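Below is one structure. I have some questions about it.
Here the complex is missing a single protein chain, while all its other protein chains stay put.
Coming up: chain A.
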Amino acid sequence: MKMIEVNNLKKSFGKLEVLKDINMDVNSQEVVCVIGPSGSGKSTLLRCINLLEEPTGGEIFIEGDNLTAPNTNINELRQKLGMVFQQFNLFPHKTVMENITMGPKRLKGKSQSEVKELGTQLLDKVGLADKADVYPDKLSGGQKQRVAMARALAMEPHIMLFDEPTSALDPEMVGEVLQVMKDLAEEGMTMTIVTHEMGFAKEVADRVIFMDEGFIVEQGTPDELFNNPQNERTKAFLSKVL
């Protein structure tokens, strides 16, 4: 089954048309990296997929459910979609553990002991078991992003969306975040990642999508796209970033 299906998606901010007729889908367990220059619309595309941005036109299906239909329960559907932001967006008034557990506790009606166990497991997975009771402002950028991933995973999403997860990090912290993402990919998580980390995309992605000026210009396996790009714009972009 297709996990994400995007048909003829359009998005404008006022007169500025950011997405022009996007068609894409993401299969189960597939890792898709979206690359492209700034302003190409890749973040907007990701934000449309969980309706942080309201599409101007087109349709989006999440596991077959129409996200854009007026009677869709968006809060329920969003629980299937984990999201990791560039700026982490942890809740500063909650401890690391509370950041992770408040979703499953309030939305899935799990008991305190259940969510505590889940939280401990997830913190272990992202290598921060000792940080359960600290507040986010005591963490480094890389640690914050790993907590943010644990928080998203706590809702047991079927799909994880990453919006430039390493762009706000100091270079020495990028690796620890990418490692957690790599582990997730190996476990078979369906992932869509907007990124500037070409090395990561090459190594981990099943498919790479190149976007420019609101269109998907080209897509293929990392080998096809990086080693044998067909489109002139893809070539020009890759020559600048590789």
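Brief remarks follow.
To be clear about the criterion, a residue touches a chain if its C-beta (ideal position, glycine included) is under 8 Å from a C-beta of that chain, and two chains touch if they have at least 3 such contacts; residues count from 1.
As a working rule, contacts and distances are computed from a predicted model.
From the set "Osmoprotectant transport system ATP-binding protein", "3-oxoacyl-[acyl-carrier-protein] synthase 2", "Xanthine dehydrogenase family protein subunit M" or "Nickel transporter", the protein name that UniProt assigns to the chain left out of the figure is "Nickel transporter". Touch with the chain omitted from the figure is made, among A:Leu19, A:Val32, A:Met97 or A:Met155, by A:Met155.
The residue from A:Gly103, A:Gly214 or A:Pro229 that touches the chain not shown here is A:Gly103. Of the listed residues A:Asn50, A:Gln143, A:Thr192 or A:Thr234, the one in contact with the hidden chain in the full complex is A:Asn50.
As for the chain not pictured, it touches chain A at residues 50, 52, 75-76, 78-79, 81-83, 85, 87, 89-93, 102-103, 106-107, 151-152, 155.
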